[in-house]
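One structure follows; several queries about it will come next.
Other chains of the complex are left out, but the ones given are in their true place.
Residue numbering begins at 1 within each chain, and the chains themselves are lettered A, B and C in the order written.
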Amino acid sequence: MTTLTAPTRPVAAAEDVRPTRRRLGPGEPIRFGGLIGIAALLGAWVVGSATGLLDPRTLTEPWTVVETAGTLVENGRLQESLLTSGVRAALGLGLGVAVGTVLALVSGLSRIGESLIDGPIQVKRSIPTLALIPLLILWLGIGEPMKIITIALAVFVPVYIHTHNGLRTIEGRYAELAETLGVTRGEFVRHVVLPGAMPGFLLGMRFAVTSSLLALVVVEVINATSGIGHMITLASNYGQTDIIVVGLVVYALLGVTADAAVRFIERKALSWRRTLAS
Amino acid sequence: GGAEAGPKLALSAALPDAPADGTVLRVGDPATQVALETSGLIDELDVDVEWANITGGPKTLEAFRADAIDIGSVADIPPLFAHWTGTDVRIVAARETVDPMEHPTYELGIAPGVDVESIEDIEGKKVAYSPGQAQGALVLNVLREAGLSQDDVELVEMQSVDDAFSVALAGNQVDVAPLGQALVKTYLAKYEQDGASTIAPGVRDDAWTLYAPTEVLEDADKAAAVKEYVGLWAQAQQWISDHPEEFAEAYYVDHEGLSPEDAQYVVEALGEFTVPTSWDEFIARHQETVDTLVEAQDQEPLDVETLYDRRFEKAIAAAVEGSQ
Amino acid sequence: MASYAGELSPAVRVRSLHRSFNEAGGVLNGLDLDIAPGEFVALLGRSGSGKSTLLRALAGLDRGVAGTGRIEVPDKVSVVFQDSRLLPWKRVLDNVTLGLRSDDAAQRGTQALAEVGLAGRERAWPHELSGGEQQRASLARSLVRDPQLLLADEPFGALDALTRIRMHTLLRRLCEVHQPAVLLVTHDVDEAIVLADRVIVLDGGVVRHDAHIDLGTRRSQADPAFARLRALLLAELGVEDDHDAAPGRHADPRLDERAAS
C-alpha cells in the first residue's frame, strides 16, 4: 500500500518484556535434539577409528561397515534378512501387544483376574527367555509359530506391566466420576480406563518394540536361514566383526526409529497432558 | 513330523530295506544338505527329508527332546552328554579326517605375546575351558597328550559362545584357547601382527558323527530312512572332499556368509574327510575321550561301544563300496 | 414452589449417619435428613464441617470411610463435584456427554454447553478452560442427564456475579421442568435463600438448623423477611455482624482456633 521511501522501523516490532523467572522445567524441546547425541556417538566412532584409538579389530571402522553393508545389500542378504526379521517381529509384536493389553485389562479391572494372572506373569518375566526355548520347541516345534510366539512372549510382558500399572494409577476420582455418571463397564473401559492407561501403555510399547527386535537374536538361532538375528549369530560364529557391526547398526537404526515413532504417537495421542515436558 | 509312528523295530533286528511311503526324515545337517543339493546327489535320495538348520550339541539335543528332528550332526562329545543326561541316543554314522594331525578341526590359539610353541609349553598358562563342549574335551585331551594334569595349568571356565574365545585371547584374558578353523583365520588376520599365533593341538579331534534318538531307530520306517540317508551322507562327505572349491562356495560362502578367501581357507584347513567302513578304531579313540572325561569331570564310566548302532556301519560300508 | 416435604415418601432419607476419617472424632455424628422429591435444599456449613463428606455418602462414593447409618436415595443421582473433575483426556463436549446413551447426546451436550455460556468451546480441552468455565462445563454435564437427585458441591463458587445469576436461572428452570430433588452446597447465604425451598446448616456433624423459606417466588434482599433470614443464617454460621464492619480495619487480634478441627 505505502511506497517504500526510506527504511523505517519494522512494523509493529512490539516489545515483549516479561518477568524473568528461573525456569525449573526442562524448557523448549530442541528440534531434532535427539539426533545430536547419536551424531556425537557416530562422530566419536569415526574419530576414534580414524585416530586409531578404537582398534578396528574390536570395533570395525565406520567406512568398513558401510562397505560391508554395501556388499550385503548387493548380494541381497541384508534386504532378505530385514524382510524376514521384519515380518517375524511385526507378527510377534502384534500378537504380544494384543495379549498383553487384554491381560492387563482383565487383571487391572478385577482382583480375581489379577490374582490369577499377575503371579504367573511375574514368574514368566523372572525366567530367562533362553531357558523357555526348549519348552517352546517341545510344544510348538522349530518352525515359524515357535519363533513368533517367543517374540510375543518377550513383548507381552512390558505391555502387560505398563498397561496394568498405568491403569491402576489412574486417579481414583475419575472412577468416582464415572460411577456417578452411570456408565456401563464397557464405557468405563473405553472412556476412562483406556485413555487413562494410555500413557502407561505407550511407555510399554517403547519397550515392546525393542523387545521384539531383541528377541530376534534369540529365536533366529534356531532353525532360521535368514534374518538379522541369524545374520549376527552366524557372523559371530565366524568372528566376522564387520558383519556383526552392520547388524548392530541396523539394530540401532530400527530401535531408535521405532522408539521415535512410539514417542511421536505419544506426543500426538497424549496432547491433552500438561506436563513438565510440554 | 513324527506324528505317525511306523512299526516297531528292535534295536538288534535287521534294518528294513525301504521305509513306507510318506515317511519323512527330519534332519539337522545343513552342510550335508548343501553338499547333496550342490552335487545333485539329492536326486538319489528316496526318502522325504525335511531339513532343519540346526547343528551343534545343545541345539540338536534340545530338538531331539522336543521331537523336532530325527537325526543330528555333531562332534563326538554331544552323544556322550546326551547319554549322561538321560537322553537315549545312538551314533549312526562316523567321519574322520584323512590326515588328522595336519588338518585338525581346532587349533590352539595363543594370545599375543605369549610364548607357547608346543603343547608342552602350556604348563602354567591360563587355558580357556568350556566343560560340556567339544572344546572342553579337546583341552583335556591336549593336557593328557602333553602329560599335564589340570593342576598344571590355570583353567578359565568360559563358554565358547560365538567368538568369545578369540576375544578373550585378543584381550590377553587367557593365554591359550581352542579355536575352530573358521575362527583361526580371522584371529590370525587380526592379531598375528601383535604376536598372536596358533599351534596344532597334537591330538586327534576330527571325530564327527550323526546321531539319533533311540526311539527314531526303533521305528522301522524311520530306521529304514536313516539307513538310506547315511548311505547318501557318506557319499556327500566324499563329494565334499573331492570338490572343496564347490563346497566352499556353496556352503561357506552362500550359506554361511563367509568371504570366498575365508571359505577357501576353512575348507583347506579342514582337509579331506573319509568315512570309515569299519568303526573299530573310531570307537577305540572315542573310548579314550570318554575315559578322559570320566576322570576329569567325574562322569559315570561308559562303554562307548553301546552308543553305536553298528547296523549302520554295514549300511554305510555297502553304500560307500557301491558308489565306488 | 411449596416444599413437598412430608407429602410424599422422601426422595432422600438419611438416618443417624456417622462418618469419621480417624479415631480422633467423627465428621458426621448421627445426621438425619429427609429431602422430598422435587425439593431444593441448600446446605450451608463451615469449611471442613462435613458438607462434601455428606454429599459423597449420599452419592455412595465413600466405600472406604468408616461409619454407620442408613441412607436411601433414588437411582438416578448426579453429582457436581467440588473440583470440576473433567476428564483431562476428553474434549469438553465428550466430557459432558460421557455415558449419555441417547441418539441426540451430542446435540443435547452442545445445547447444555450453550446454556452454561460455553457455546463454541465444545472441542476445547479441559485445561484450556478458565476455572469458572470448567465449573460450568461440569454443571452442564450434570444437568444434561435429568437426575432424580442432584448433589451439587459449590457449583457456582468460581463464578462472577452475572454468570452466577445466569446459572441460577438455568438451574431453577431445569428444576421446574424435571423436578429433581436438589442438595446444593453453597457458601453464599444470599444464594441459598434465593434458590432454595429450604436451607439447612451443618454443624458438629448434624443438621443444626433447618429453615423452610416462605418468601414466595420473588425474593428481594430489600424484603425485611429476607434480611432477617439472612441474619439468622449468618448467625448460625458464626457471623454476627454481617459485613457491616470491615473486620481487618480495626486492629483485630489473632483468629481464634475454632475453625481448626
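What we mean here is this: a residue touches a chain if its C-beta (ideal position, glycine included) is under 8 Å from a C-beta of that chain, and two chains touch if they have at least 3 such contacts.
Keep in mind that what you see is a predicted model, and the values were worked out from it rather than measured.
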Full-file chain stoichiometry, since only one instance of each kind is pictured: A x2, B x1, C x2
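Following the convention adopted for this analysis, only the chains that are shown with their structure count from here on.
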Cα centroid separation, chain A vs chain C, in Å, comes to 48
So, in whole Å, the Cα centroid of chain A is separated from that of chain B by 40
In whole angstrom, what separates the CA-based centres of chain B and chain C? 85
Which chain C residues sit where two or more other chains touch them? none
Tell me, which residues of chain A touch at least two other chains? none
Within the complex, which stretch of chain A touches chain B? 57-58, 77, 133-134, 137-139, 141-142, 221-225, 231, 233-241, 243
Name, in rising order, each residue of chain C that touches chain A in their complex. 59-61, 76-79, 81, 83, 85, 87-90, 94, 98-99, 125-127, 141, 145
Along chain B, where are the residues that touch chain A in the complex? 1, 28, 52-54, 59, 62-63, 65-69, 162-163, 166, 170, 182-183, 186-187, 190-191, 256-258, 262
